[in-house]
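Dropping a structure here in structure tokens format, bear with me for questions.
For this depiction, one protein chain was excluded, whereas all remaining protein chains were kept in their positions.
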């Protein structure tokens, strides 16, 4: 694995990767790694209430969401792609699945981030996760007809949903994003349509930061302002050191 | 954490740490780390059937088991202690709990290994795990009256029980023990009373090694004879890199 | 919410709402509330064995089931609609989903009842539940293109399946239907094709009634003949009093 | 049930009832109901790190914690009792269990609050819950030898632990504590030893308030500053209206 | 195993084996097998409300319960033993555990029945189950100091609790007790203190009988009046035929 590590984020709507995973993305690019965000939809119907109330049209809203997401990705140093598969409902087709397989083959990610597999508040999220997981397995098969080499077995992490307990989201990885947080905040501030979430997700970063400190041990020199993001590792961790 | 890392293993019976965690122990000591094994009992009643059938007495069996375990620990480069709390049933007392707290304070482990919390075939195993976990929390409290500094928050890993699925043991860490395996095999061969298990646990190491390779990705240069041990991480992993 | 409360029941087959939720329906209409039952299919293939054995044809059976269900709904004071999506298997389409969204927008339910999400004996039931849940979320989005105002967040309750334990149905709400039971019995008696179920579900009402009394406390004046229905609340209850 | 409702809170340590349930307590007393808090211990060893670091002695710390808790209870309008059973570890004895039964018989609570049944970070919490639950059942038996009438079947709610997901805490009740929050804040400010938690639990109240609004539906007139507390109902809710 | 099969039932209170397992017991003795019931307590405090309300004393109640249980066992053709360990709460001691081990060694059961491991309504039931399970494992150890040969590995079945779903009781064995039911009814009628349960458990037998028929397949010639009992097998079934 002499190649540069690459992070692939599969997001149902244009904004999800910012609220839930921008810390991990910014930390990766700060280490010189590649990060690619795939937005299956723009969240044009389900996550743009303000724009609809203002009377905007569908294409206008999609363009606006695309613009916001592109600026947020830029703040994080990440590439971004839009598959425009539609939302509310997002329904995976063979074609969307195939596009995802081709992205896996091209990007050859060393880490994959996506939504968890349950969300009673938004079926688009688990649908995105199922697509991301299935495309990963298909991309591993030499017999799958798509350009590039068969994929290895990159680990998959589910990022945090809006109401974690209701989604059976039990974090088994707490990521220290203290250094990456300023970039995350800037990326959040690109999402003008959801301004009420900026502070909400800043508070969440503080909360997860407290858990970072608590689970690492109190005497390890974490600063007072430690920030965190929570993840669920889906496959077993492979390692040669228990730590 | 400028001090040398230290691995603490809490084992219900004298042999458990060998079958289930000797790879992790040998790997730690090979890295120059300290490893301390605590056997709550000798397994004198429940895991010494052959000796009982040969008509040996209780004290004789305890001495024999102790000798075997000491030799196995020596093969692994580990220290070993015996609390002689009795087995079948192992029942935790305040005194045993207090002894464990004092060991935590003294050893100041950076990693803890113990049994999983369920085992329908042997209640001694979860009892040992409960004691190990509770002592760890008590040792963290400055108000707990025992010598030494309050403990940090060392991660805890459950090692693999004999019938993993029946114990709800779903591994989330696969440890590559290829290099450590010869020492593990030598340690197993110290346990003459359970010779039928030498090959059984060698086969298991192969099986877990196949999973190491499969979960790491097929192209990462793992050798054919990769060996593994399976663990369940109990608390969330704290990290600054998702990988 | 000055409007009259409205109960929406989404049922896979024509008879389900009677056996499983007629008490809740009758209690709602007795309080002057509106109740609307949506039958996704007539249960023409899977729940009309007697008619098939008598040699009846498909359309005849559908008409017969429709008639029974209409009479049962009338006994309960409920409106009823049939989407005729087919059963055995019931397979949700975008069109059926859209029809459901429109019904949500029109009825604006304050409470929703449907099947639980697992049933190893009848996949139509969870399919109906998934459709009911997904349509509810879609109807909440202002961007979803359907007449009417966006839906609020009405609570959802799963009604009891035929073999509750096998469907992982663990009731967290026990509804006292003592006063409503005579109407439920009359509604059941409209379903001539399944006469063997009348007493079965009367016995179940007694059984759940015993649990009503037991969980409420023995001294609260419940009558001997208390009847109950069991439900699983899917989203957290919002309240300003714990009771 | 013509008597005044009474809320009983069973808390492992002196501060738990404040961080986790003070909103429910203040809301109850504001409605003119009785509230009784039972602290099984003062949290003298495990939750008083600051005092130990300042070199205070055991009795001094217990007195200090008692004073804080009494003042907090006073802010909430609640009675408070201390069983002084010891902490770290809290170990239930027959005597403590019996004292709890007698309190149940005397207070005759209509609602019970306690810790959830799992907490990998603090075994005292589930021990307190087990005691609270077992005493409740014992108090129901006419044959249990203690003064007073047999208890009814008051509902039990688990309040929120510090790291909810790790404790398998999946809230099924979200309590609106907006009006009660000022009293909760005042009660928190009585706990000088844990000042860093004041804002932490204020933020949590905001977070749970967002969920109150989201689960109730967005158009129901909840104010911007809605505050919440999360609970898990342990026994099925008994009701005559689904809502 | 040329010896006669033997069924061992471990019951928390004097009546439990009747309501929950009398069908299995009667079926076993009808096949000429031995059946031994062990009552850990008489249920004198927790399950004798009527007698307490009539002002009877503790010893009188114990004698009455014993008499009832002995007559019920006689109807079933079973032996019965009473360990008089006390109830409400039933608390296992080393001595009780040892008595159970000795019974296992003496009876050498081929099948074991006991309570399930969870019951939010009665902690005595899981305590009895834990004792039954632990004693079974201890009795297997040749090193355990008790007369007789080490036990084999008899399968364990949990019988049905009063509120099965709340006890996470998901039956995986449905026992046809049609022929044994008259004896079960006679045994129930020996329990005069709990007359209201006779019909309740007859109705339950009908309900489980419906499930027997449904899970076996409708065309297998089960009679209309098929009766059933539900069980949870705790260890994997060992067999040489899948059926």
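Chains here go by letter, A, B, C, D and E, matching the order in which they are written, and residues are numbered from 1 within each.
The rule we apply is simple: a contact is a pair of C-beta atoms (placed from the backbone, for glycine too) under 8 Å apart; a residue touches a chain by one contact, two chains touch by 3 or more.
None of these values were measured; they are calculated from a predicted model.
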Shown chains that the omitted chain touches within the full complex: A, B, C, E
Which residue of B:67, B:95, B:145 or B:203 touches the chain not shown here: B:203
Residue, one of C:4, C:30 or C:49, that touches the chain absent here: C:49
Contact with the hidden chain (one of C:166, C:194, C:211 or C:226): C:166
Chain not shown, touching residues in subunit E: 1, 5, 7, 24, 27-28, 31, 110-111, 113, 152-155, 157, 171-176, 211-212, 214-220, 230-231, 233, 235-243
Interface with the unshown chain - residue positions in subunit C: 44-46, 48-49, 52-53, 58, 61, 88-89, 91, 120-123, 166
Positions on subunit A where the hidden chain makes contact: 94, 97, 133-134, 137-138, 141-145, 150, 234-236
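Here is the rule we use: only the chains that are shown with their structure count from here on.
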Path length in the contact graph (subunit B to subunit D, fewest steps): 1
Nearest-to-centre chain - CA centroid comparison: D
Inter-chain centre distance, subunit C versus subunit E - centres from mean C-alpha coordinates, in Å: 37
Between subunit E and subunit A, distance of the C-alpha-averaged centres to the nearest whole Å: 53
Per-residue overlap in subunit A, given as positions that touch at least 2 other chains: 121, 166, 171, 211, 214, 230
Graph class of chain-chain contacts, one of line, ring, star, complete, other: other
Set of all touching chain pairs, with the criterion as stated earlier: A-B, A-C, A-D, B-D, B-E, C-D, C-E, D-E
